[in-house]
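Just one protein chain is left out here, and the rest sit where they should.
Think of it as A and B in the order they're written, each chain with its own count starting at 1.
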Amino acid sequence: MYKRLAEAGTPVAITVDGKPISARAGDTVAAALIAAGIDHCRTTPVSGAPRAPYCLMGVCFECLVTVDGVGSRQGCLMPVRDGMTVETQTGKREAGR
Amino acid sequence: MAVSYYDVAVVGGGLVGVATAWGLAREGCRVVVLDEGDRAVRASRGNFALVWVQSKGLGLPEYAGWTIRSSNAWGGFAQTLKEETGLDVSFQRSGGFHLALSERELEARANILKRLHNQPGIVDYKTEIMDRGQVAKMLPDIGPEVVGGSFCPLDGHVNSLRLFRTLHTAIKARGVTYLPSHRVETITKDGGEFRLATEKGEIRAAKVALAAGNANMRLAPMVGLEAPMKPERGQIVVTERLRPFLNHPVVTLRQTDEGTVMIGDSKEESVDPAGLTLGVSATEAERAVRLFPLLANVNVVRTWSAIRVMTQDGFPIYDESETHPGAFTVCCHSGVTLAANHALTVAPMIARGALDTSLVAPFSARRFHVQAAG
Partner (left out) sequence: MNASDLASSYDLVVIGGGPAGLAAAALAARAGLATVLFDENPGVGGQIYRAITFSPVKDRAVLGEDYWAGAELAAEAQASGALIVNGATVWSLDPARLVGVSIAGQARLIEASRVIIATGSLERPFPIPGWTLPGVMSAGGAQTALKAQGLVPNGKTVLAGGGPLLWLLAAQILRAGGRLDAILDTTPRGNWLRALAHLPDFVLSPYFSKGLKLLREVRAKVRVIRVDRLEAVGGERLREVVFGTADGERRMPADLLLLHQGVVPNVNLAIAAGLAHTWNERQLCFEPVVDRDFNSSVPGISVAGDGAGIAGGTAAAERGRIAAIAAVRALKPEASVPDVQIVRQKLRREAMGRAFLDGLNRPAASFRQPTGDTIVCRCEEVTAKQVRDTADLGCEGPNQMKAFLRCGMGPCQGRLCGLTVTELIAAQRGTTPAEVGYYRLRPPVKPITLSELASLPIAEAERKAVER
């Protein structure tokens, strides 16, 4: 869906559901998912429908993902960090993670 | 307005009002419900959705029996509503807990239950005090500070917002007229009928049921009744939806069928429903995390505060006016727990035009005068 304009930029290594993807310094988690062509980042806790980042400005809460073991983080507000583990969410969040 | 004459005008569109209206409609009455607008105080929207028995009735043992009667009727009530509307209010009578975070709290709890049980004429509650080990068997996620608690198998909960929608759907299907933005200003009796002046015109009815919560204090004297109230504010913290982790409601914390966790049960004297005391929310959150540490990282998505409908002694008021026959009060806290009674027991009495004193005599507001005299 998207390509990167400037292929320069420092690579940042993160994993999504265990698979390494190459993000760039300056990416948010949501942008890194989009750049990697990941189709959806969660399924809803109501009907289980797939959802993907929508607004990228912190208001829609569609880009909720589990980051470093903590669920329901707003991916569009979190800068990527080397070694970060991102997991897509399925339905309702599990308490305790 | 085409029709403005009814058998019964129910004043108040909260849970008490719509449950009563539904019961009246089932008895064949032509009913109108007079409600306020979207930004009304709406105490009953702020309920915690427990159908709760344990600890009810200290100081008035008949209240325990009245509560158990409703709790016992709740399953059938929910089933009937489902048949009428297709909506499931998710009533679960799973048994509920009151948890203690210190030996002192557990002792205080045990004391209350002892005093309650020692009252003459009390029905058996089946509430037991459990130690930490017993609690942990039923609530495996409790934190290390939980020392024990009390458990009552009669306790349960519902989805209270869905209960609202369900009752509104049900009364509409039964032909009840629901009139929002009809705040009742005055009630007079003229000949055989009551005239209720509202901001949007006059409504006439043969009978009046006052189910206006704390506003009954203002309305009851207009028809020779009284409803001494003592409103207080409660605050609730609500989390995002979580996978089921809690099989039994705790009096201060429950997981709804939708997955959200409601945390609450504060009491403040304020009567400003718009305000919110952050320190109170913080205390609720802190205790919730001590009760269930796995909630620490869970997101709070909403908080709210609401005014409790509370009579001066905390017990319900059901009365029929002596000076204005046909005027009734249906006024109480615990509108969810008692909804089955209001729909199935109180409404038929109002439809017949006489309260059954064998059931509701202890709840007459006359008790306030006895106490005052004593």
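Methods note: a residue touches a chain if its C-beta (ideal position, glycine included) is under 8 Å from a C-beta of that chain, and two chains touch if they have at least 3 such contacts.
Owing to the predicted nature of the structure, the values given are computational and were not obtained by experimental measurement.
Novice: Specify the shown partners of the omitted chain in the complete complex.
Specialist: So, spelled out: the chain left out of view touches A, B.
Novice: Which residue, B:Leu81, B:Ile187 or B:Val237, contacts the hidden chain when the whole complex is considered?
Specialist: B:Val237
Novice: Quick one: say which of B:Pro180, B:Gly314, B:Pro348 or B:Pro362 touches the chain that got left out.
Specialist: Answering carefully, the residue with contact to the hidden chain is B:Pro180.
Novice: Pick from B:Leu113, B:Leu225 or B:Leu295: which residue touches the chain that isn't shown?
Specialist: Once the missing chain is taken into account, the touching residue is B:Leu295.
Novice: Spell out the interface residues on subunit B facing the chain that's missing from view.
Specialist: 35, 37-39, 42, 45, 105, 161, 164-165, 168-169, 172, 178-181, 237-240, 252, 258, 263, 265-268, 274, 276-289, 295-305
Novice: Counting contacts across the full complex, list the positions on subunit A that touch the omitted chain.
Specialist: Contacting residues on subunit A, toward the hidden partner: 1-6, 8-9, 24, 26-28, 31, 34-35, 39-40, 44, 46-47, 49-62, 64, 72, 76-77, 79.
Note that only the chains that are shown with their structure count from here on.
Novice: Where the CA atoms of subunit A average out and where those of subunit B average out, how many Å apart are those spots?
Specialist: 43
Novice: Which of the residues in subunit A come into contact with subunit B in the complex?
Specialist: 45-46, 70-72, 91-97
Novice: Can you name the residues of subunit B that touch subunit A in the complex?
Specialist: These residues of subunit B touch subunit A: 141, 240-243, 245, 259, 261, 292, 294-295, 297-299.
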